[in-house]
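Missing here: one protein chain of the complex. Every other protein chain is in place.
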Amino acid sequence: MTDTRDISVVVNGKSYGRAVDTRRTLGDFLRLDLGLTGTHFGCEHGACGACTVRVDGVAVRSCLMLAVQANEKSVQTIEGLAKGDILTPLQQAFQDRHALQCGFCTPGILMTMAEFLEENPAPSEADVRDALSGNICRCTGYQNIVDAVLQTADTLRKGRDAA
Amino acid sequence: MLAGRGRFVDDIVLSGMYAAAFVRSSQAHARIKSIDTAAALAVPGVHAVITYHDLPAALRERRLPLFVPHPTLTARMQHALAKEEVCYVGEAVAVVVADNRYLAEDAVQLVEVDYEPLPAVSDCKAGAQAGAPRAHLDLESNIVSRMLSSVGDIDAAFRGAKHIFRDEIFQHRGGAFFMECRGVIASYEASEGALLVYVSSQGPHRIKRALLDLFDLSDTQVRVVTPDVGGGFGPKGSFYAEYAVIVACAMTLGRPVKWIEDRRENFVATHQERDQYWDVEIAVDDEARIKGLRGTLTHDNGAYTPWGIVLPWISVATVPGPYVVPAYHLEMRSVLTNKVMATPVRGAGRPEGVVVMERLMDRVAREFKLDPAEVRRRNFIQPSQMPYDVGVIFRDGRKVVYDSGDYPACQDAALQTIDYGSFRERQAEARRQGRYIGIGIGNAVEGTGLGPYEGATVKVATNGRITVSTGATPQGQSHKTTLAQIASDQFGVPIDWIRVETGDTSKISQGIGTFAARTAVNAGSSVHVAAVKVAAKAKTIAAKLLDVREEDLELRDGYVQVAAIPGSPGAASDNARQVRKSLAELAVVAAGMPGFAMQDGAEPGLENTAYFTATQSTYANGTAVVEVEVDIETGRVTILRLVLAHDCGRLINPMVVDGQVMGGVAHAIGNALFERMLFDDQAQPLSTNFGEYLLPLATDIPRIEIVHLETPSPLNPLGIKGAGESGTIPTIAPIIAAVEDALSPFGVKILEAPITPQRIVELLGDAALGRTR
Amino acid sequence: MKPASFAYHDPTTVADVVALLAEHEESRLLAGGQSLMPMMNFRFVQPAHLIDLNRVEELGFVRVGGNTLAFGAMTRQRQIQRDANVQQSCPIMIEALSHVGHRQTRARGTIGGSISHFDPSAELCNMAALHDAQLVLGRKGSQRTLDFDQFARGYLTTAIEPDEMLLEIRLGRWAKPQGFAFEEFSTRHGDFAICAVSCLVTLTGAGAIDTIAIAVSGVAPTPQRLRGFEIAARGQTPGHAFYREAAIQAAAIEAMSDAYTTADYRRHLARVLTYRALEKAVARFKSQDTK
Partner (left out) sequence: MQIKNSFDVARPLAEAWSILLDIPKSVTCMPGVELTSVEPDGSYKGKLSVKLGPVALKFNGTATLEDVDEVAHSATIRAKGNDLQGRGSAGATARVRVVPNGNDSTVFIETDLQLSGLVAQYGRASGVITAMAGEMVSAFAKNLRAQVLAADRGAGTATASGTPSVGATGNNTIGSGLIWRALWAWFCGLFGVKGCG
């Protein structure tokens, strides 16, 4: 028995119409139907955060959401973060601070931290670690990630002050 | 990677590709009576359901290859799919190939396997007993290897000893749990007889070698490519049954087939590490100096022996560490159990060896009422004793001979950084406030840069572009940066002028892969050697063309030019600009002109391939000092400070090395405090998700303070040693030690890892009632 | 780990939901999906019909009544955390929610889903017990309201019938000033609590206990109130002996055990955390620090 639905979703500013199996997860929809493979599955049970994307601005686990639930919603993935080849300050900080090694968990962390920084422009290290605790990284020991996020908050603050 | 443009195996889509899912044993040990695949085959979109009996003849006859045999080992290798007996939960019994993974999983749950359950071996100690059930029906004994590691006259050492202390230490099973699970894609072009395999691995050459062993293909027919890899940590260096099965599927069905391991499979089918039971005795003199160390190691090997006895062997060889151990006698028993195989995971048995030695050092300190740091000082191998022959044989068959290192200096550096001198005061003050803090020290020597070699080709194309190719396979260690940097030093060009090719058997014919922190040492040295030769050749050609002496030339910014004359740089650079040749021009000359003879018989091309062969392992060393606070009422352990001083020889890229160290420390913290892979008495795994198997989170890892010492290794041209595991190896021991030290007022002794809050409360007994008493 | 097939329904009104529940026996309600989706990915749960509540807007609200604080079942945990009324009149709720999962799960997770799921260690179930919650259940053509004690049945088991759904959760509101504390122990931040103890307290002018409520979760199959102690506590002067007595009573709760955690350790934590929760709640009342 397969149950399908027509859905229309705006992903990274581009709108798509697709017929999907209702059992297809949002993550699989992005990877398989749209070829946006930057979103990774690390556990498929909501524990690792690697598949985090933003739905209507909110960072959620795309393995715990069905594609049909994104119908008529706007989704942002890692591919939609940078403007062309220009990295966001957060991405740049990750590069500068060597905040990724294998890079598999990185997209989920970037999407989570992007949302976090919008809501907490001046976080403490403890705030960052708390916000990061829903994402597992097995390579870095987190320290460079925490530093990159703090550095980004700094950069953005300076940018605002300048403006 | 940062923009989502990474390319992992699961990101690769080939046209007409099918998806596969495996039927896995739900039994730890059972006889397969029958398999009914009819219902599964009836699912629309399912193209094949393959069991052992449907495999190609070659795969039915052969078992998976054993890469590292050993005379003492009764090898037990598995079939690609279980034949008539399953020996662990998760063993592949059948595979379903369908249009997509959803359909494949629909079919998997319809495959009916009729098992006749057999008694299972869950615990290796029990399994080693006479009369224990057998992990395989036809085994004489579950002990598949007994190996003795012996140095000096152990009986004399203990006969003469004034003080003998004995401890039994248990180290529990855990795993790598890289974030990207395993995955493979196989594609077979029948017309050309060409097999292309994408696999998330630590070395495509070894995967290729296994495939050549299993399928009757010639070397040139098989290409194995490893794209981006989401973490390896050891288990991705193994060859797995699934890889052979997926290749068979692709060849049989004439379509590309992809299998991506999901997290549930990862918990039951990817190799893990340990359990280890140690029963050890140390003999010391009145000055607390070691006379001898003896005992036994009972090692849980799991159900088959893909890595032979490599893992427990490394543990045994690591025990003596940085200390003078005149007599050593360790009997290792490797025991088959009905659990997924135990093979090297980050640290590869070394952290276990270190825990054993350091627990004994702390025991001696306690018995002598001496400062643990002092006991270690008295027993350190001194720099003047280098090179130092430990006497034991390492798993590469060579004697363990430390090439260099200053162990006392390394410990002192760590102690100084954490202000060890004032700790006892701080501890006393904390106790007055009802807080329990403790400190622990761990010293380790790590054999790195294991042979035999890792090759590299350095080539300057006729357009001047420089390419480095190697069999090494990065999983996030920034090898490309490191290797490009080594090459750029010779050519005097920015790193980004150099393209580094890795993980593709078509790019270089021989390769071993990435494990045991060997890449910088082996591949790095090969790149260095090859780059030096290519640079020299460029100079030779340029010297002729420019009619100057080779020794006056230098490489800079992609040109070979006359070197600056000391004192008058300005003049030199003007001069240089007039007389210089670009690497492109030189490459063209080197390539030779059609119809013209090569200049005095020179080798064509501006390229060189070097296979640097280490004469022996290099030995990095490190000291971890950890300060913890224990909440005696809940048993919670908080790491207050963690300092890691280490010496991995010459540092090529400190930021990369720091990254490796910090990641390694996180693994150690997991092994010491969180990660427990539980099984029931019938070897059913009980920890099969990330809600129960606990990996350290950002909130569990402290800031890590790193101190670098640089004692260049004499064994390779760059003077480097491996760094990939230096964070993990010394760090489990001091965490345990620090917890024990914090609880010393209650006489708590900890002889196990991991140590959980519940266990701490159990060990504290009534003391844990704290204020509620 | 891909879910099995199901027939998907996404009604927009409660009326439609209960109609679907009445119609389809083999159905399952999908709220925030932070528990059900993993179960479906593992193929533990393979419902024939999946009824998605995420489009039922009437179920998402926070309402402040005279002496109650009412939540629609589909109100997101994050929404509650950020609600000014909750922050102002029920600060312990904010403290409890900070222990619930992680930011990505709180963004989707709902109070109704959590309480219907009824994990013994769930913070929101603890809050329901502590505040003598009333649970409004609806089925086709009828509604009923249960007290928490009638609602709680056992290990992940509530009084919700297969054709019923949880509509609203009403918490009793405490007058201010109030002392409060939520003490939890879990191995890692955001994990299942092994034990959590919550406490609300008010003191008389003389500094004696006026009213007190204590809820212990994660120890027994359902959250437990220390009712006997709460009654006896009135008029007593809080101090070491008082906290210790509460701790000892908490440790008398019959505890569960599993492969990871023994009943003894659960009882021990109940004891320790109860002491800490009471001490902190009383201190907060005295300092009037109710933030």
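All chains are identified by letter, namely A, B and C, in their written order; residue positions are counted from 1 within each chain.
Operating definition for what follows: a contact is a pair of C-beta atoms (placed from the backbone, for glycine too) under 8 Å apart; a residue touches a chain by one contact, two chains touch by 3 or more.
These numbers come from a predicted model, not from an experiment.
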item: Residue among C:114, C:134 or C:249 that touches the chain left out of view; value: C:114
item: Contact residue for the chain not shown (choose from C:14, C:56, C:69 or C:100); value: C:100
item: Absent-chain contact - pick from C:26, C:57 or C:149; value: C:26
item: Full-complex contact with the absent chain, from A:7, A:43 or A:110; value: A:43
item: Absent-chain contact - pick from B:408, B:592, B:605 or B:691; value: B:691
item: On chain C, residues whose C-beta touches the chain left out of the figure; value: 4, 26-36, 38-39, 42-47, 77, 100-102, 105-106, 108-117, 119, 121-124, 154-157, 162, 190-193, 221, 256-260
item: Hidden partner chain, residues of chain B it touches; value: 26-28, 89, 108-112, 115, 117, 678, 680, 682, 684-692
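By our rule, only the chains that are shown with their structure count from here on.
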item: Selected pair, greater C-beta contact count between A-C and B-C; value: A-C
item: Inter-centroid spacing, chain C versus chain A (mean Cα positions, whole Å); value: 29
item: Of all residues in chain C, the ones touching two or more other chains; value: 1-5, 42, 188-190
item: Set of chain A residues in contact with two or more other chains; value: 21, 23, 44-45, 130, 133
item: Residues of chain B touching chain C in the complex; value: 101-102, 105-106, 109, 262-264, 633-634, 636, 674, 676, 678, 680, 686, 689, 691-692, 694, 696-697, 699-700, 756-758, 761-762, 768-772
item: Footprint of chain B on chain C - complex, ascending; value: 1-5, 42-43, 185, 187-192, 240, 243-244, 247-248, 259-262, 264-265, 268-269, 271-273, 275
item: Contact footprint of chain C on chain A as seen in their complex; value: 1-3, 5, 21-23, 25, 28, 44-46, 49, 52, 58-61, 63-66, 68-69, 112, 115-116, 130-131, 133-134
